[in-house]
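My questions will all concern the structure given below.
Entry: chain A
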Amino acid sequence: QKGETVKIAHIDPLSGLMAPVGTNQLKSFQFFAEKFSGAKNPAGVKFEIVSFDNKLSPAESLNALKAAMDQGVRYIAQGNGSSVAGALIEAINKHNERNPGKEIIFLNYAAVDPDFTNSKCSYWHFRFDADTSMKIEAMTTFMKDDKDIKKVYLFNQNYSHGQQVAKYAKENLARKRPDVQIVGEDLHPLAQVRDFSPYIAKIKASGADTVITGNWGSDLALLVKAANEAGYTGKFYTYYTGVTGTPTALGQGGAGRVYQIAYNHYNMGGDMAKWMAEFKTKFNDDFYTGSVVTIFNGLSEAMAKAKSTDPVKVAAALEGLSYKNYNGEVEMRKTDHQLQQPLYMTVWQKADKKYPYSPENTGMTLAPVKEFPSYVSSTPTSCQMKRPG
Partner candidate 1 sequence: MSTYALELKDLRKNFGKTEIIRGVNLAVQPGERVAVIGPNGAGKSTLFNLISGRFGPTRGEILLNGQRIDHKKPYEINRMGLSRSFQITNIFPKLSVFENLRCALLWSMGYKYTFLKFLSGLKDANERAEQLMEMIRLEKKRDTLAMNLTYAEQRALEIGITIAGGSDVILLDEPTAGMSKSETSRFIHLIKEVTVGKTLLTVEHDMGVVFGLADKIAVVVYGEVIAFDTPEAVRANAKVQEAYLGSSVADSQAGGH
Partner candidate 2 sequence: MLKIENLHAYYGKSHVLHGVNFEVGQGEIVALLGRNGSGRSTTAKAIMGLVDCQGTIDWNGQTIQGKKAYEVAHLGLGYVPENRDIFPKLTVHQNLQLGQKGGAKNARWTFDDMYTMFPRLKEREHTEAGVLSGGEQQMLTLCRTLMGDPDLIIIDEPTEGLAPKIVELVGQYLKELKNRGISVLLIEQKLTIAMNISDRALVMGHGSIVFEGTPAELRENTYIRKEWLEV
Partner candidate 3 sequence: MEFFIISMLNGLSYGLLLFMLSSGLTLIFSMMGVLNFAHASFYMIGAYFGFTLNQVIGFWPALVISPLLVGACGALFERISLRKVHPYGHVPELLVTFGLSYVVLELVQLIWGRTAVEFVPPELLRGSAFTLINHSVEGMRLVWGAAPAELCSAADAAIRVVCTPFPATRAFMMLIALLMLLSLWLLLTRTRIGLVIQAALTHPEMVESLGHNVPRVFMLVFGAGTGLAGLAGVIGGSTFVTEPAMAATVGSVIFVVVVVGGMGSLSGAFLASVLIGVIQTFAVAIDYSFLALAKDMGWALSAATQENTFAKLTVSQVAPILPYLFLVLILIFRPKGLLGTREG
């Protein structure tokens, strides 16, 4: 397989509401495709990224999938939006079933719906992000030790991601901190609310000292902004503080009170620090989608192991593969194709010597406060994997 070119189709939004995130991730893929090509990976293959703009639409993504197939692409990478991921999984399942010999692998780098590795699990789907249940698992483990937390408010976007965050948070808190009271729960429409102060007033009135939110983009930034203005002093536990646009929108506000749970952070050190610096000089943008690196690591390991770039063989090799990643030893769990990896709790604060990396030149950073080894966040799966043949 040495010297072969592996084409990966990146299907994500490059226009519309989520374009900044999609564009950033496309750059990440391009950046690391170059970094990992050739002798730099154990399989010695050359990676090439073909990009498609899906406008965050499932239907458009299926078009992109068709276009990718026409170009002979056998690996699909996508991350933004569970609806898109769901559509791709279904389509790829059907395609692989109807077109043996032309199988396609789906590399999911950010769609966090637990269903994809449970009820809807698929042999051709591999998730390199941690799903919502895992993130909540880690988050609540962290909260377990914070005795200041007494009243929690669940505040989420009213779509599957937000609903799942709320659901898992409730379950986990009930298990780990039965004394904590859930004083309120709200689901608001996605990207529709411009003024969060009524919600903040409500949160304040409920007496909550902590808010758990899966919000992203302006829904997160405006929420924290409104909280600051209204003098709310509670903490926010979030998923996506570090994602494009949010750091700027948060600015200096919320220092010390906004936490993020993720499989990486801005101050990982080592190779990552070098890459991030290089990424920044090259693109004038921040690299935060660490799963891209995880994918290239895993893929090249698997290709080396399979001695082939044929998706059928690579999928078999990738299943259950353990390998070293920038965030430690990780394993692609065989039963459900969910990557088991460490998670980090970080907090929004001023950048300093120890944690110097400042996203979007805000002067702020996400400083790690705790690392959770893989086993902490590992959650059971109900997946009954159907393997071909």
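These made the cut because all candidates are chains of the complex that A comes from, given by their letters.
Just so it is clear, a residue touches a chain if its C-beta (ideal position, glycine included) is under 8 Å from a C-beta of that chain, and two chains touch if they have at least 3 such contacts; residues count from 1.
These numbers come from a predicted model, not from an experiment.
Asks: Which touches chain A in this complex, 1, 2 or 3?
Replies: 3
Asks: Can you tell me which positions in chain A touch candidate 3 when the two form their complex?
Replies: For chain A paired with candidate 3, touching residues are 17, 19-20, 23, 158, 184, 186-189, 191-195, 197-199, 201-202, 204-205, 217-218, 221-222, 225, 229-231, 244-246, 248-249, 251, 360, 362.
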